[in-house]
Structure formats: structure tokens, C-alpha cells
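Let me give you the structure first, and then I'll get to my questions.
Removed from the display is one protein chain of the complex; every other protein chain stays in position.
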Amino acid sequence: MLLFGRLADVAGWREKIIEAASLSALRTRLAEADAGLGEALSGPSVQVAVDKTLTRGDLPLTATSEVAFLPPMSGG
Amino acid sequence: MLLFGRLADVAGWREKIIEAASLSALRTRLAEADAGLGEALSGPSVQVAVDKTLTRGDLPLTATSEVAFLPPMSGG
Amino acid sequence: MAVILQSEPFDPGQLLGSFCAGRRETGAVASFTGLARAEDGATMTLELEAYPGFTDAAIEDMAAAAAARFDLQDLLIVHRTGPIAPGEAIVFVATAASHRRAAFEACDHLMDWLKSRAPFWKKEHGPDGARWIEPTDRDRTDAGRWDEESKP
Partner (left out) sequence: MAVILQSEPFDPGQLLGSFCAGRRETGAVASFTGLARAEDGATMTLELEAYPGFTDAAIEDMAAAAAARFDLQDLLIVHRTGPIAPGEAIVFVATAASHRRAAFEACDHLMDWLKSRAPFWKKEHGPDGARWIEPTDRDRTDAGRWDEESKP
């Protein structure tokens, strides 16, 4: 999974391989490991892309799913 | 004096030295020499510049005055 | 700020490259390049007549007014005169400003004025002979937009 913008600064990393069966399981695992990051990821302005497509709500994940957490985009 | 655009095509020349004490005298002289040109110059859409400044009505001329007849401008 | 009338062809890329180079406080550069269209072979050559000393003075006045109105940091206008072959550039306008809205609006405004009101006389030499061109209604409408906007 990938973190962009200020989320990567909050976490201290940009990319990690994490096992989770669903988006909600992934969020729980991240929050357990880093409460600050868990809170940052749950903000209403953070979007989630699975395999480079924006998504809402929960979603099952496979071993090859690429999950990205996207903070508000600044434009170029 | 100078002719631009289609006026030069009507006259068959672009530049001539003509003696005249005023703009109206110049117009009379041009119309006497070439009635077609005289008519073309008197159209309401033809502007006159004396020494590169647009002017209206009659004006006295000197030996160094540069008179230009300007048909409607097309833009670039 | 520079206004150049020239009969030689020019390269818009070279003009934009020089215009952008070495700027540290400019955020936005807008440019417009007008090219001579072949019109499926209908137009062979375009010919633009200018009145030296009159045409350039009128463009310089207009450019100075636009620079003040849109708070430009710089602008460049290069305009061809004489015969122009299809595919060649006729006019290049570049505007530099802090922010993009001013750069775009100034460039758009300058082009509207140049296309409809600048003192040029334009002749098209095509397969059916030559004809003098006058501004289109669209040109007048485009230039008129700015008159409306400048009313108090």
C-alpha cells in the first residue's frame, strides 16, 4: 500500500506490503500500529484508490491489490 | 502621399509626391486625374492620416506633410 | 515590453524560450501563435500590408494599455508583414504575469485587438486570384467583449 503527500510524513514511510482481507481490516491494522496515522487516514478529505481507481466504503482485497491513501490534492 | 490596401490597387500606385495646400485641394487634384480613385477615396470607410496621425475634415498641408489614405483595416 | 514588425519568418518556439528564460518572479506565461492555414489549398499566400511608423505605434499604444490594465510584468508581440506562406506563423503574443488569469486574459485581449483592429491590410492570393480581406463579424464580436468589460 502507498501513502501520498502529508500522510507519508505522518507515517514516516511511503510504501509498505501489508496483509489484509479488506479495506476495513487494513485500516484497523494501520491504526493499531500507529494511532496518529489511523486518525489521519480516517479524515473525510482522504480518498482511497484500489488498483489506481478511487473507491468508497469497504472492499475485499487480494494479495495483489494496490491500496493508496490520497490526501487532498493540491493540483500542479 | 501614400495609398494602402485596395486603394493602391484602384490607383495602380502606392506612393506619389503631389503638391497641394490642403487635404481638400489634394482630394480634388486626385479626383481630376483619376475619377475612380477620387470616388474610392471619398468613401465613408476611408480614413486619412497626416504625418501618421488620423485626422478628420480639411487640414492645411506643407511641403513635408505625409498624407496616407487608409481603407478599412483587416487586422492582422 | 517589445513590439516587432518583420517581413522575415520567425520561430514561435525560439521566441517563447527567450521570453521565459531567466524569470524568477513570473508565475505565468501565456502565448498565442497565429498560423497561416492552407484551407485545403484555397489560400496559397497571405499578404499583410503595414504602414511603418503608424501600425507599430498603434500596436505599442495598445500593448502599453494592456500591460497596465492586466498588471503585466512583460509582453512580446511579433507580427509578420508581406507575403506569408501556409503553415508559417503570422503573429506571436506572449504575456508574463504573477498569476495565470491575468496572463491569459491579456493575451486573449491583445489577440482580439490585433486580429480585428490593428492597422493592417490583408490580401489573400488563391487559385481564383487575389482579394482584400475585411474583419469578420466574429472578430468584431470578440474585440467588443473587452469594450463591454471596460465600462464602469
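As written, the chains take the letters A, B and C, and residue 1 is the first residue of each chain.
Everything below uses one rule, namely that a residue touches a chain if its C-beta (ideal position, glycine included) is under 8 Å from a C-beta of that chain, and two chains touch if they have at least 3 such contacts.
Small disclaimer: the values here were computed from a predicted structure and weren't measured.
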Point to revise | Displayed partners of the chain not shown (whole complex) | key: A, C
Point to revise | Full-complex contact with the absent chain, from A:Gly12, A:Gly36 or A:Pro72 | key: A:Pro72
Point to revise | Where the unshown chain meets subunit A, residue by residue | key: 2, 4-6, 9, 49, 52, 68, 70-76
Exercise for review: Write the list of subunit C residues that the hidden chain touches.
Suggested key: 11-20, 22-35, 37-40, 86-87, 89, 98-101, 103-104, 107-108, 111, 115, 138, 142
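Throughout what follows, only the chains that are shown with their structure count from here on.
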Point to revise | Top chain pair, ranked by number of contacting C-beta pairs | key: B-C
Point to revise | Inter-chain centre distance, subunit B versus subunit C - centres from mean C-alpha coordinates, in Å | key: 27
Review point. Out of subunit C, which residues touch more than one other chain, so two or more?
Key: none
